[in-house]
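The structure that follows is given in the form of structure tokens.
What you see is the complex with one protein chain gone and the rest in place.
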């Protein structure tokens, strides 16, 4: 499946606040349904490129949910305003148009696929039947995991969800995107769930009997992904991470999104990712 | 009377379409009441300086009407969208804020003042008591004449108003700004009033007995101002023109708004104008 | 149908080197890319004699109406390019221009010969924004160095040689004239302006390398001035670039004396920018023809 060539205009159908973040929906009349982990390059049609300062380039956003709409596909994005680009996208009003390029990038594997790829001879997880998925999200990084969870549910893949938040003001999307599923929460300030890091929850889970046959999927701040990657490597558990890097184009044109590879050299996160296995990248440099 | 130092934010209280143009009002809580002929440098507070292209500099607009408001002074502007800056100002919605610098520039003289300045010994109009004012406006140039007419009315200066428009789509501001006064219209396409140029009406009027003792005030397209200036010089009638030139700053800082003077050299239209007598500038080069 | 150095092109818009990877784009967009290929000729990313992995990230930084990049010319080297990339680029529906850079005449010669002998290649662009390892000088900053390089390379291929100028000089027209004198068939300009930005969060440069090259609409006025200056002194055709986002921008370059224009940074914002700008130029030319006469756009 490829993305439609070129950027197209999609209308905003909804936009609302959720726990410090915003959730907005676009109606895409021309693109395919995206896969979990894929992203879009977005820029508001108006008041993006006129004026004297930033933003200038489009911004990468993971699709958090999708579904059929009357006239195409609905795309939901969960967004945190941290600068001029995300601030402008947080302001989107229903009826406004957005320049859209995508869906872009690769997508998450199923636990079975991941075990096939990740399992070199001698690693303990490659023989067993995968016992299911563990999704580990932090902050705004919960976005791509929402769509992943639903896709696993549709495939009857047993899935456990661990989400971490800094505080109540950074717990956006929780109710909207994970309403009908069992999740375990962690929060830095203890306002909900475990008082501490979501990786504490993962550590406990990785001590379980069936852990080695599970597959871990994670998205969140770089330090969290580094920890998750290290814990999975230690435990010999298959793992995929959805990562971020600075992106100008999103389709392999600019070479700006490079991530160091363990053996030297770089991969382009936009076309070789954004979903990578911990052994594909130098996590400490990310 | 000086302008408040610096730019300040003023709220848009109204904005509506009028015959192809827009008329919008700002509430200025800090500035003085402007004089007829003065202008402001305006830029929308939001979506002006963010993004990758123009507009970048503020835009000059003449004040078309003013009056007391609950919390300061109401400023009305009549505007034609002809490029990125004016287009953005045309989009202003009530409640939005605008960066305002002004009132700037000089203002129109009364016929008596003008006769005193313009009348060198031997010119026929300097001895007589001025018979009144003739206002000649073209297109968007009618804006500063609206306020001038009302100020002359308040001073009991007899005033005749001649306005010209290209066509119905370029007749904005007419009803709003000149509702309660007697005017003669001309239109290039004959949709209203005299079928032809407003300068035809002026020519007829300058043939009248009392013409020499009148004072002409004009604002409009450069060719029209050149014609008005020439006709008044020919007829020996005192005249003031409100002119335009490219302005980056509006307060004498950039030297971008220069207009050639007849003897050589340039004046800065923002501080030495925008109201000038035809003998102060090389009209053919304007 | 512009004729450019004997190459017939469907429209006057090509891509700027290093701003469109047709191989990656084909993976992303599939065959629609070829059906609707945005450029009338394709310029490769600059290749060097040996493979390069490119610079350490952070490599890009957004700036007012533009961006800084310090990508560091990642490429597979001459052999890797010929073996792996060229066959795929040969599939494109448009002529191929290969951009090359080296740090000495011998190395440059190896690139020009290796690339020039391939039928898939229509022309070669010499990226001269590089130091000469022998003189230590940036070739494209010195008229004499540029002329000497062209004289050395000119006999090695019958393919058109374009020279891509650096804008970071006091007098680009002198360098262009030297390139023409040395035998160049066309001049392309501008490359990026030397630039830096400081990350407010750290007080350190936002680009890991400390500085990089500025591109995008911010540089367009500099590019238009340089194209005008070069057009005043050379007779060979000019490929104008630097901040072209729309047809009106491209028309600035055409009026300034460019025969072709190249779209660079705008590709990142709109993958179909090439096609779009070509259509906008056609519209502008139609409007111009119906009104006042404009400069020669052949």
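All chains are identified by letter, namely A, B and C, in their written order; residue positions are counted from 1 within each chain.
Everything below uses one rule, namely that a contact is a pair of C-beta atoms (placed from the backbone, for glycine too) under 8 Å apart; a residue touches a chain by one contact, two chains touch by 3 or more.
Just so we're clear, the structure is a prediction, and the values are computed from it rather than from any experiment.
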(message) Looking at the full complex, which residue from C:68, C:153 or C:176 touches the chain that isn't shown here?
(response) C:68
(message) If I consider the whole complex, including the chain that's not displayed, which of B:114, B:186 or B:259 touches that chain?
(response) B:259
(request) Over the whole complex, note the residues of chain B touching the chain we left out. (result) 2-7, 43, 49, 52-58, 99, 101, 104, 245-246, 248-249, 251-256, 258-260, 264-266, 268, 271, 285
(request) May I ask you to list the residues on chain C that touch the chain which is not drawn? (result) 63-66, 68, 138, 141, 168-170, 193-198, 200, 202-205, 210-211, 214, 216-222, 224-226, 228, 243, 248, 251-252, 255-256, 284, 288, 292, 294-295
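Criterion: only the chains that are shown with their structure count from here on.
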(request) Find me the chain with the mean Cα position closest to the mean of all the protein Cα atoms on display. (result) C
(request) Could you tell me the distance, in whole angstrom, between the mean C-alpha positions of chain A and chain C? (result) 35
(request) Report, in whole Å, the distance between the mean C-alpha point of chain A and the mean C-alpha point of chain B. (result) 57
(message) Quick check on chain C: which residues sit in contact with 2+ other chains?
(response) 64-66, 216-217, 245
(request) Enumerate the residues of chain B that touch no fewer than two other chains. (result) 52-53
